[in-house]
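Omission of a single protein chain aside, the complex is shown with its protein chains in their original locations.
Right after this comes chain A.
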């Protein structure tokens, strides 16, 4: 009997979802909708270009039908390029200098801002102001600052009766000049993040340290740094990832010169792809840079997971 009833049960009824499932679907449909939007955007604007770039690095293509797989030829081409090593060295030096300057300075400013009793809002605004400038504008502003003749920096040096510098026009100072621009442009964001982290440190810790006779530097050493250790680490990794991709500064200020002193990996990638119309070479460089950055990203993910815990 039961069997017969089961056999004649209308098909529509068999497909009807249980109330629990329906509730779950109703609850999640909006979320899935948003997720789909995000997935489509990522697929088109991030994942597809990444996959395409990886494929390109193993191909020779003219984009109009003539595409050949060339194995590792593109990698050989870029590695054989004498500028290849310069580009990696410049990128590494830029990253190290950017960390030495761009990592310490915002943290120091954040500490000072945190200690201030007056004009905190105003100073925070002033520090954040450069972030609001479009990067190209900020970079071009520095082009004038660095002008060896009437440029602002040399005028200041002259006022102080100090020797002037050639800034971008010397292979000795060009890279550090780019680091200064980059630091200035990104100072505001870093400072605000550090400031937010500093404000989560309980005041009692400082009070206790003061009672124990700790001065400013000891308070920073034994309270501030341990309490912000994770955010410092996360910022360090993010900064490495961001600075290794440096492009706009050499592109707008030096064109990779003088004497290739500011050719970075990203700039060389641009040269290959857009000036030499060798997208395979550009892709190969991109893949190499991506692998290096993935390493740092993996560490970053691990650290941020630790922080979440």
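The definition used in the following text is that contacts are C-beta pairs under 8 Å (C-beta built on N, C-alpha and C of every residue); 3 or more make two chains touch, one makes a residue touch a chain; residues count from 1.
Everything that follows uses one rule, which is that contacts and distances are computed from a predicted model.
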#### Entry: Protein name as given in UniProt for the chain not displayed, "Phosphate-specific transport system accessory protein PhoU", "Protein-methionine-sulfoxide reductase catalytic subunit MsrP", "Fe-S oxidoreductase" or "ABC transporter substrate-binding protein"
"ABC transporter substrate-binding protein"
#### Entry: Touch criterion as defined above, residue of A:19, A:150 or A:163 at the omitted chain
A:150
### Summary
Of A:61, A:189 or A:227, the residue that touches the missing chain is A:61
### Task
Would you write out the residues of chain A that touch the absent chain, in ascending order?
43, 47-48, 51-52, 55, 59, 61-67, 77, 80-83, 147-150, 166, 168-171, 253-260, 271, 273-277, 279
